[in-house]
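To keep things clear, I will list the structure first and then write my remarks on it.
The complex appears here minus one protein chain, its other protein chains still in place.
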Amino acid sequence: MLALDIPWGVMAIILPLAGAMSCFLWPRCALPLGLVTALAIVICVAGLGWQLLEQGAQRYAVGGWGAPLGIDLYADGLTLLMLMMTAVVGLGISIYSCGYFNQDRARHFWPLWMFLWAALNALFLSADIFNLYVTLELLGLAAVALVALAGGADALTGAMRYLLVSLLGSLCYLLGVALLYHSFGSVDIATLAERVESSPAVWAAMGLMITGLLLKTALFPLHFWLPSAHASAPAPVSALLSALVVKASFYILLRLWLEIFPFAGAALAQLLGLLGAAAVLWGGLQALRQTRLKMLIAYSTVAQLGYLFLAFPLASITGWTGALYVLLSHAAAKTAMFMAAGNILYFGGHDRIVDLDRVVQHLPLTITAFALAGISIMGLPPSGGFIAKWLLLEAAIRSGQWWWGIALILGGLLSAAWVFKVVGYAFTRSEVPHEARAVPAAMEWTALLMAVVAILLGLFVPWLLALMEIGLPFGGEGSAG
Amino acid sequence: MIPAFLYALVGVGLFTLGLYALIIHAHLLRKILALNVMASGVFLVLVALAARTQGMPDPVAHAMVITGIVVAVSATALALVLMLRVRIATGRAELAKEPLE
Amino acid sequence: MKKSNNAKPITENDSRQAQFRLLLAVPLSALAVGLGYAVLSLPSQAPGLSDHVAAKLEISGVSNPVTAVLLNFRGYDTLLELGVLLLALLGVWSLGAAPKRREPSPGLVLELLSRLLVPLLILVAGYLLWVGGHAPGGAFQAGSVLATAGVLLLLAGWRLDTRFSGLPLRLALVAGLGVFLLVAVVLMLAGGHLLEYPPSFAGALILLIEAAATFSIGTALAALFLGGRPEKGSHR
Partner (left out) sequence: MNWSAALPLFVLASSLLPGLVIFFLPEERVATRSSLNLAGAVLKLVLAGVMVWGIFHGSHFETRLPLLPGLDLLLRADSLSMLFVVLSSILWLVTTVYAIGYLEGSPNRSRFFGFFSLCVTATVGVALAGNLITFLLFYELLTLATYPLIVHRGTEVARRAGRTYLIYTVAGGTLLLIGTVWLYTLAGTLEFTPRGFLSTLDGASSTALVIIFVLLIAGLGVKAALIPLHGWLPQAMVAPAPVSALLHAVAVVKAGAFGIVRVVYDVYGIQFSATLGVTLPLAIVAAATIIYGSMRALFQDDLKRRLAFSTISQVAYIVLGIAIVGPIAAVGGLVHLVHQGVMKITLFFCAGNLAETLGIHKISEMNGVGRRMPWTMAAFTIAAFGMIGAPPLAGFISKWYLGLGALDAGQGWVIFILAGSSLLNAGYFLPILYAAWFKTPADAWPAERAFGRRETAWALLAPPLVTAFLTLAVGLLASAPFSPLQWARFITTLEYAE
């Protein structure tokens, strides 16, 4: 079984790095190079999945040293799902951007995007909190540069604010790393998990790291930077920011919470849950108030990120699974939504919601994609969003903390309100002629496919849960039922 | 080892002062500088506490600081250029609206 | 606190700003005190990983422990960090072309100084690169010195020939990360882990990587100084 010995996870980091360099070196061939790399990464992730299924969770010592001296990579079910999410969304975005960017923008887009992909894969695979800092910075800088790619005052200001926030978040995180390292003499997560004990330095580190990561994850009230950055970026970039980049810092937070800070206590968990609930409601209300489609979608991201934090006070496998399911289905659905918004902008040159009736009737596939993604976002069956809502609600009721369920339900109703507000325009008759630019078929179909992924997530739950349980990232004895 | 802690405390001080400046000042250059001060504070903490050994200070912390510095330099370069572009696009080297912090 | 210098009623704005500053100072002082307390609560003796490093230094290929950590034990960090540098440059280039500045003639002092210093700086860079194996020094230090030389040249009005500002420049920028990655992958294909140097070659490989990295770091920092991508034909 030679193929099982290939370190697929490592390949998934190396390939995009190599892809980024070659796209940079030969900008004229950036598009084919990028697409080939994207396909290769997808194959690597599939290979890693197969490896994990066969052999269980994997630890890989870079340089052969092993923790604590060297850096370890670690892959379990949680890692795998994040990588798969990145691969699917990444492939979709790669195809979409073929049509979206012109030649000049494409030559900048591809190397940056490959760097971002490398950063994501490296981040999800890393088992070392200092290495995580480096990947975070790689991720942040790539994301900022991609936002700025749109040009114009809005995008540049959005990118600038994003950069400042991102750096501030990283520095907080790094100071936490410093305190942890100097407390326990290691930056390896597993080693730290063994040695960690409550002390003032650890509490300070926890506060700093959580704050920094929350800033990057844009949890209410630290979300102020997100809407402008996500809404002003080019459509494929908005998609990958909302779908992937904010999830990366959440992933680190989740890992730290589960491994290093299990003593954090119920009070902090309740606080995170409270902020999450506030985010759900605030994001939903703000989304309803927006007049521009991309701003609306960006605020919905704020709300959806709130759902992730509802799992913290619930602290059960069902709850974590629910949060993870929010994360996955939101990634697919939000990608589809931003792509749809991108198509509408591309076609009609604007994204004012009240004037959408003139546009959407000519883009049936796009509006279908938006509607299907909306079904998942508001948590109606059959979709990934529904499964997520079900699991979180079940966890909330089982733990006796039904009030989190209220936030969940209200959030779903708010999303339904804005989704149908937009979709309603698809059925309005408008005969006003307008100048329009034909949208490449690839862009419409990718949007639709991503939305279909969000729907299908609701139908293949047992398979995904089986993958998630590799290595038992949430502890316990397996099945979430 | 008292000096190690002294330097580390200075590092903490730099971190907080940088944070203060980051929030207070509207001009982007000042914000970027404030972030650099914060970074220096973090590096100082990291490297000062590495001296709590018998003999050779902990080289891993030193390596981390070198890595951190390169990252900080890269980020600062990008931030400065971005600031220039913001200034060209909006006429001001400030963010349109202050972050809510 | 925004637009504090505008013509608006200054006194009111100022007093509000002063209030805000005072209000901000309180939680931040608390933060400083808390962090200081946390730092002071750390054990006064902590070996960190220095024992581990010392134990493995023999087979790391270099005798300077910091270099051993940077390029061997935690070489993967350094690999990614070269990526960060290259990425920052890519980001800067994607923002547009380098601003055209009508520079005054550099002046006699700068002219002379650059002629005098640049060769010296390149020499120093080479030395730092070499000495990194057993004493403080290494690729980053050498790279920054090299970049100083480049910046000095740029200040003196020198520009890269257009023949070199295309692919050759890009190759120079990528060289560090490229060589590092290539070595890492070759070692992996040879049957080891990623970046697992065989002890006998470790020193040579590290020097190779460091040389490429120095070159790229120097070029990248100097290119960052330009503040944008070099446009074809726009410079001498």
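Labels for the chains are A, B and C, by order of writing; each one numbers its residues from 1.
Here, contacts are C-beta pairs under 8 Å (C-beta built on N, C-alpha and C of every residue); 3 or more make two chains touch, one makes a residue touch a chain.
These numbers were taken from a predicted model, which means no experiment stands behind them.
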| item | value |
| --- | --- |
| Interface partners of the hidden chain - shown chains only, full complex considered | A |
| Sole contact to the chain not displayed, among A:50, A:263, A:403 or A:420 | A:420 |
| Residue among A:154, A:394 or A:444 that touches the chain left out of view | A:394 |
| Hidden partner chain, residues of chain A it touches | 364, 375, 380-382, 386-387, 389-391, 393-394, 397-398, 405, 409, 412-413, 416, 420, 424, 427-429, 459, 461-462, 465, 479-481 |
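As a working rule, only the chains that are shown with their structure count from here on.
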| item | value |
| --- | --- |
| Graph class of chain-chain contacts, one of line, ring, star, complete, other | complete |
| A-B against A-C, pair bridged by the larger set of C-beta contacts | A-C |
| Innermost chain, taking as reference the mean of every protein Cα atom displayed | A |
| Distance between chain centroids, defined by C-alpha means - chain B, chain C (Å) | 15 |
| For chain A paired with chain C, centre-to-centre distance based on mean C-alpha positions, whole Å | 29 |
| Chain B, residues touching no fewer than two other chains | 15, 19, 45, 49-50, 52, 60-61, 64, 67, 71, 74-75, 78, 82, 85 |
| Multi-partner residues of chain C (at least 2 other chains) | 35, 39, 42, 46-49, 53, 73-74, 77, 81, 84, 87-88, 91, 95 |
| Chain B - residues contacting chain C, complex | 1, 5, 8-9, 12-13, 15-16, 19-20, 23-24, 26, 45, 49-50, 52-54, 56-64, 66-67, 69-71, 73-75, 77-78, 80-82, 84-85, 94, 97-98 |
| Residues of chain B touching chain A in the complex | 15, 19, 22, 28, 31-32, 35, 38-39, 41-42, 45-46, 49-50, 52, 60-61, 64, 67-68, 71, 74-75, 78-79, 82-83, 85-86, 89-90, 95-96, 99-101 |
| Chain C-touching residues of chain A, taken from the complex the two chains share | 7, 10, 14, 17-18, 20-21, 24-25, 60-65, 68-71, 108, 111-112, 115, 118, 122, 130-131, 134-135, 137-138, 141-142, 144-145, 148-149, 175, 179, 181-183, 185-186, 199-201, 203-205 |
